[in-house]
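Here the complex is missing a single protein chain, while all its other protein chains stay put.
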Amino acid sequence: MRPGVLMFWALALPLVVSAVMVVASRNPMRSALYLVAHMLLIAAMFLSLSAQYVAAVQVIVYAGAIMVLFLFVIMLLNLSGKGVLERGAGWLFGMAMSAGLAALMVGAGVWRHGLHAGKATAKSLSAGGTAQSIGFTLFDPELPWLFPFEVASVLLLTAVVGAVVLAKRKL
Amino acid sequence: MSEIPIAPLVWAIPGLPLIGFVLNMLWGGRIVRLFGDARGRGIVGGLATLTVFGAFAVSVVALSQLLGLDPEHRRALASLIPFAERVPWIVIGSVSVHFSALIDPLSVLMCLIVTGVGGLIHLYATGYMADDRDYPRFFAYFNLFIFAMLVLCLGESLLLMFVGWEGVGLCSYLLISFWYDDEGNARAGNKAFIVNRIGDVGFMLGMLTVLAAFGTLSFRTEAGTGVLDLAAQGRTAAGPLTVGLASLICGLLFVGACGKSAQFPLHVWLPDAMAGPTPVSALIHAATMVTAGVVMVSRMSVLFVQAPTVLLVVAAIGLFTALFAATIALTQTDIKKVLAYSTVSQLGFMFLGCGAAAFGAAMFHVTTHAFFKALLFLGAGSVIHGLSGEQDMRRMGGLRRHMKVTYWTMLIGWAAISGFPGLAGYWSKDAILGLSSGMVPAGMVFYLVGTFTAFLTGFYMTRLMAKTFWSESRTDRHGHDPHESPPSMLIPLIVLAILSVVGGWLGTPWANAFERFLEPSLPEVVVAEGHGGIPHGLGLVIGALVAIAAMATGVLAYRRAPGCELLSDAAKRSNPLYRGANALWGVDGAATAVFVRGGGRVAELISTWIDRRLIDGLVNAVAVVTGFASEIARGVQTGYVRFYVKTMLAGVLAILAYALLSAGAR
Amino acid sequence: MGPPNQVVADLGGVIPLLALWCGACVILLVAPLLRRGAGARLAPILGGAGVLAALVAFMRKQEAGYGSSLFAGGMVTDSLYSSGLLVLLLSGFISVLVAQSYLRSRGIAHPEYYAFILLSLSGATLMIQANDLIVLFLGLELMSFGLYVMAGFARTDPRSDEAALKYFLLGAFASALFLYGIMLTYAFAASTEYSNIQSLVAHGALKQPMGIAAVLLLLIGLCFKVGAVPFHQWSPDVYEGAPTSATLFLATTAKIAAFVALLRLFDVFAGGPDAWLPVLRAIAVVTMIVGNLLAIAQTNIKRMLAYSGIAHAGYLLITLVCVGLRFAGPKGTQASTLALTANVFYLLAYALALGGAFGVLCYLSSRDRDVQTLSDLRGLAGAKPAIGYSMVLFMLSLAGIPATAGFIAKWQVFNSILTGGDIALSVVMALASALGVYYYLRVVWYIVFDDPGTTAQSVSASERPSGGAGAAIAICAVCTLALGLFPSAISGFLTVVR
Amino acid sequence: MSFAVPTEHYLLLSGLLFCVGVAGVATKRNPIVVFMCIEIMLNAANLGFVALGRHYGEAGGQIITMLIIAVAAGEVAIGLAIIVSLFRTRETINLDEVNLLKL
Partner (left out) sequence: MEQHILTLLIFLPAVGAVALMLLPIRSGQASGGSLAVTAVSLVFAVAELGLALVAWSGISPGMRGFQFRVQADWIPDLRVRYDVGVDGLSLMLVLLTAFLTLLAVVYSTRVERRAREYMVFLLVLESAMVGVFCALDLVLFYVFWELVLIPMYFLIGIWGHERRVYAAVKFFIFTFAGSVLMLVGIVYLYVQTGSFSLVDMTTVGSPAAQGLAAIPARSLMWLYAAFALAFMVKVPLLPFHTWLPDAHVEAPTAGSVILAGVLLKMGVYGFIRFCLPLFPAQMAASAPLFLAISVAGIIYGAIVAAIQPDMKKLVAYSSVSHMGVVMLGVFSFTELGLAGSVIQSINHGVSTGMLFFLVGMLYERRHTREIAAFGGIRRVLPLLSALFMLAAFSSAALPLTNGFVGEYLVLQGAYLSDHSGPVYAAFAALGMILSATYMLWLFQRAFCGPVRHEANASLSDLGAREKLVLIPLAALVLWFGCYPTPWLRMAQRIELAVLPGPVRSAESNALTHWAPPREAQP
């Protein structure tokens, strides 16, 4: 087995397990911690896909900032023990449908056909994930990413103001 | 077609009564208020009567001018309104109807009868109705009736005839329910109109068929393309006139005639129609309107003779009605009811005549019957008037002493209707019976049954006379004494009595001026004398004997009868014949049960079950089910986020499954 | 490296967007500097000004044609964009007007609200201008963020909070589905830009399971926003719980933006209709029926209008069906072109009627009473004829009765679908709208049939904040009637050409 | 150019993760956990984008991922604010008790 393959499986299994544990944990705090693990594993996956910069962002923003926010709110609301899994028809139904969705997509081969040969080269691979190449691509006027990037800033502005408006005790 | 000088004035025949109607309807009440009660009523009644006599005068002139023409040219068209050509009534497609009159012997004869007898009855009514509070309204209706009847007689097309036909029905309704404060009268009026309407449907359908077949509704036209013109040549607008078509038309028209002329089974309205004031009974329900059926059949006789089967049916129905009504008349105790059934019976005779293709004889009977039946009704009215409204013969009797003029004129009427030799009824009835004996098939059956009915006629009329005039008085004494009527009522009685005597002399078998006069209006079919029937002379003798026998039997029987009742109460109860006849042979009861009560029940069922519950129920059910479905379906909106997610997920799953699997199948 | 002045030139195509952003920033910057009351008074003016500025900027640069791209294909300016933007900005302006009255009467007149209106509008503008799935996604999220906040804007009202939570959770879920659709599209197209996707669709990408799943997930994500069954369940709850002015905004803006985006997106996918057209037909049918059916039982007007909005989404989806017929013969092409205009016109008529209807509710609301049930409107026409009959007009327009804009809108939908030859769908739509007449009529009868009662109409006496809502009602009524009578008057602005 | 692990594997993995997220959204009653599951779904998409970007040899996939991370961050901010706000008025955030609006 080539190391790449080994690495894939080594990351994929924990990824799935951590995701399942997020869902399966009764305590939201546990869920959050599993989610942190999940995020970190994803970042590792990004690294294995030679997307170093994105992996870094993933760790900083997701596993760091976002998850801290989650934990913070969980603590704030003091909700431990309340996120009990529901058992019964509804739960079963939801699970069954999710499983069905997975089975359907796998069975129909959603991921199998359709990809065509990419333009990927060894050069693009080696350069692909660095901050520099990302930066060049992002601000290349010939490519459509410039404006979306600016939009993202407005998006974040909106989110920040929105969070303030909603959560601040007194406006 | 000929020209007659009076033509420009023919409009006055129906027009004058119409004017009388309009004046009295609009301003009658005001006149009475303005001129005081007595004088005002005089003006109103006088106006009404004079318009009718005016029409009579014009009719007489028309008659004389018609007589001045050759018999085969006695036919003229005249306009009933100014500018009739410019101002048509209905002109569209093949329907072209103008307000025009056909002046021919038949119509002139009817005009004379209607205006003549009508005028007399108007005069009579000025006395009879003198104290009624709706005096102007009565005369307005009365004039309207004359107008409608004249339109019926004069109209140059079937549609115009239908106008008069329905118009007299309307007036009949109005006058029967004249005293509407009693709901029974209103009900009788309704019955008359509705039963008539049943007949009218027949008339209407016949008329529709006529237009479809002949392309016109006019009887006669200048160009010879009228219905009768064509039918006389045995053809229609498009081809030959088949027996089947003629039978269809005549059959339908005869249904109309049955309604108007109270033939079985549509006779049920006529006895009830006696709810109206007696002059109404005399004019409308004896002398004129009820004979309209006969007039119509005679008018269309050219067609009828080409439909032998229908003629047989006409004769059979006529004969049956005559016998049937006569038996009922034997048991009635209301004086007007007796006369009413007598009228039905006599109308039966007329149709027997029509059925025997003896239209002339039938019309002759119409004429004489108008005289003596009007006389009898007016006499009865006089009696009722004298007894302050009493109509039950069981509480009459011995009136001959109190009401001399009435008595004597009634006596003449009695003799005339019974067929006493020499009087009006004798000639006309025997003409019909004699001719019916020659019918094929079964002429003798018709003759014998008819003769038996004639015997019954004599007998029930004698019964009426006996109960009313001859026997001891059974009147309640608490009221006023019976009193003779005022002259305005007696003069018509006397005139009609005279006519009842002499009226028949126009149509004796030896010098039948009457039939010769009518000939241009009737088909050229003559039932050969003695052809399969009994000889004229023999017929006359038998007729005379039967009449005298009937009268004599009656007189003898009732002279002996205690309390002027032939049968004891017990016998009346046990005798099935009496009970049947007294119960009107169950026809009225059955009709009421089926059509009134049964119809009402059916209508109720349809209205409740089909309309409200089924159809509207379905409509409402759609609404209710939708609303219910909405209420149920909103339950899906549980408010739980997890449920919503699951719904979305189900949607996703279903959509993807469908799309992916069907794509896989492709 | 292209010349940087190309970027500057491209910015000219997004001036309305920039105007909205500037407006939002100004509000956010200025409001904290002012006293509370002054800020609350100034903000709506600034908000309105922002919208108007965008409108003016847009009017100065009318676009024709179809698909002229900006920013290297990420965005476009064309006639679909310009007509959609007109509708969007109009409804945004009405929302500002209505909010001006309503927020004050509810005591939540925070200036930030108007900033969110502008930001949300900018997200919507991005959506209708997007020519790239990622831009579309960003626009969708930007718009949604504003809507989430506005839905929960009455923070002390548990219903408002609940509405916000439901909208947010379900919206985020739908966004995730949508995003996954983008990912799958990217998987087969190697790009998220429409023209690239289109060329692959033309090569049969939608015959592959990947393409099918992608297009359907995209469809589902946007169907959520427009409230199509079975992704509709958020809408009654959110409509009811959100502050009325926010309900108005999210009902109109989200629908306009999502539908225009759908049109543009599925125009791209029209080359492989087999993958999604049957599904879309089914969704349309079910949506029309369920929306109308469920509306019947409602007594809360906001809720009723939510279901009614679902039904209207069903009608609008029919135009999308027409788009799918684009390559089905000349009639189909004609139908797909007609459908573009029909859709935009419908959205305009819908926005006007809804703006008016919610405007009336806001107009009548006071500090003590948040008007939203049928019985609150009893006898309104007798007490306040102008307001009452305006509401009647809006209801009739929603029902599609002639002489209102709603009729012309339905007409155009019928026209396009019948041009496409789908008679069955048009019959279903006709029957569904007949079913729907009932609940609009019910509002009408509450308003008109009864004499003014004792319970209602204390409004005339109370010190209701005047102004905005009344103006909004007037604008909507006049426009609804004018568009119903002379729809061609604005065809120059609304007609979408390809 | 071929990879040691075919891109399809990554896509399959992302699909599985996505479905796990879906399952969580469909079954959890704590909105915060539900929200976490949504994050799992977003991450699954991100994984796909990065893998595809590598497959097609362009940086777009990574840029998209970064944009999505930004969006997710914003979403989290607003979502948690909503949850906090709800908790303030209702003293609960249990989704089974957030049920004022229905039918």
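Going in written order, the chains are labelled A, B, C and D, and every chain counts its residues from 1.
The rule we apply is simple: a contact is a pair of C-beta atoms (placed from the backbone, for glycine too) under 8 Å apart; a residue touches a chain by one contact, two chains touch by 3 or more.
What you are looking at is a predicted structure, and each value in this text was computed from that prediction instead of being measured.
Peer 1: Mind giving the shown chains that are in contact with the missing chain?
Peer 2: Touched by the chain not displayed, across the whole complex: B, C.
Peer 1: Can you tell me which of C:156, C:299, C:375 or C:491 touches the chain that was removed from the display?
Peer 2: Of the listed residues, the one touching the omitted chain is C:491.
Peer 1: For the chain left out of this view, which of C:278, C:382 or C:467 touches it?
Peer 2: C:382
Peer 1: Which of these touches the unseen chain: B:104, B:166 or B:272?
Peer 2: Here the residue in touch with the unshown chain is B:166.
Peer 1: Which listed residue (B:38, B:67, B:91 or B:625) would be found touching the missing chain in the intact complex?
Peer 2: B:91
Peer 1: Against the chain that's been left off, what residues of chain C make contact? List them.
Peer 2: On the chain C side, contact with the omitted chain comes from 341, 381-382, 385, 396, 401-403, 407-408, 410-412, 414-415, 418-419, 423, 426-427, 430-431, 433-434, 437-438, 441-442, 444-445, 448-449, 451, 486-488, 491, 495.
Peer 1: Spell out, residue by residue, where the missing chain touches chain B.
Peer 2: Touch set of chain B with respect to the missing chain: 87-95, 159, 162-163, 166-167, 170, 173, 177, 180-183, 185-187, 189-190, 193-194, 197-198, 200-201, 204-205, 208-209, 211-212, 238, 599-600, 602-604, 606-607, 611, 615-616, 619.
What we mean here is this: only the chains that are shown with their structure count from here on.
Peer 1: Taking the mean of the CA coordinates per chain, how far is chain A from chain C in Å?
Peer 2: The separation of the two C-alpha centroids amounts to 31 Å.
Peer 1: State, to the nearest whole Å, the distance from the C-alpha centre of chain A to the C-alpha centre of chain B.
Peer 2: So the centroids are 102 Å from each other.
Peer 1: Suppose each chain is reduced to the average of its Cα coordinates; what separation in Å results between chain B and chain D?
Peer 2: Chain B and chain D have C-alpha centres separated by 96 Å.
Peer 1: Two or more other chains in contact with one residue: find those residues in chain C.
Peer 2: 134, 138, 141, 145, 148-149, 152, 155, 164-166, 169, 173, 177, 184, 187, 190, 209, 213, 236-237, 297
Peer 1: Show the residues in chain D shared as contacts by 2 or more other chains, in ascending order.
Peer 2: 11, 21-22, 25-29, 31, 34-35, 52, 56, 58, 60, 67, 71, 74-75, 78, 82-83, 85, 93, 98-103, in rising order.
Peer 1: If you connect every pair of chains that touch, what shape comes out? Choose line, ring, star, complete or other.
Peer 2: Topology of the interface graph: complete, with all chain pairs in contact.
Peer 1: Any idea which chain A residues touch chain D in the complex?
Peer 2: These residues of chain A touch chain D: 2-5, 8, 12, 15-16, 19-20, 22-23, 28, 31-32, 35, 38-39, 42, 45-46, 49-51, 53-54, 57-58, 61-62, 65-66, 69-70, 73-74, 76-77, 79, 82-86, 90-91, 94-95, 97-99, 101-102, 105-106, 110-112, 115, 118-122, 124-125, 128-129, 133-134, 137-138, 143, 145, 148-149, 152, 155-156, 158-160, 162-167.
Peer 1: Which residues of chain D touch chain A once you look at their complex with the stated criterion?
Peer 2: 1, 3-5, 7-13, 15-17, 19-24, 26-30, 32-33, 35-37, 39-40, 43, 46-47, 50-60, 62-63, 65-67, 69-78, 80-85, 87, 93-94
Peer 1: Can you list the chain C residues touching chain B in their complex?
Peer 2: Going by the criterion above, the answer is residues 165-166, 169-170, 173-174, 177, 207, 209, 212-213, 216-217, 220, 224, 229-231, 233-234, 236-237, 274-276, 278-279, 283, 290, 293-298, 435, 438.
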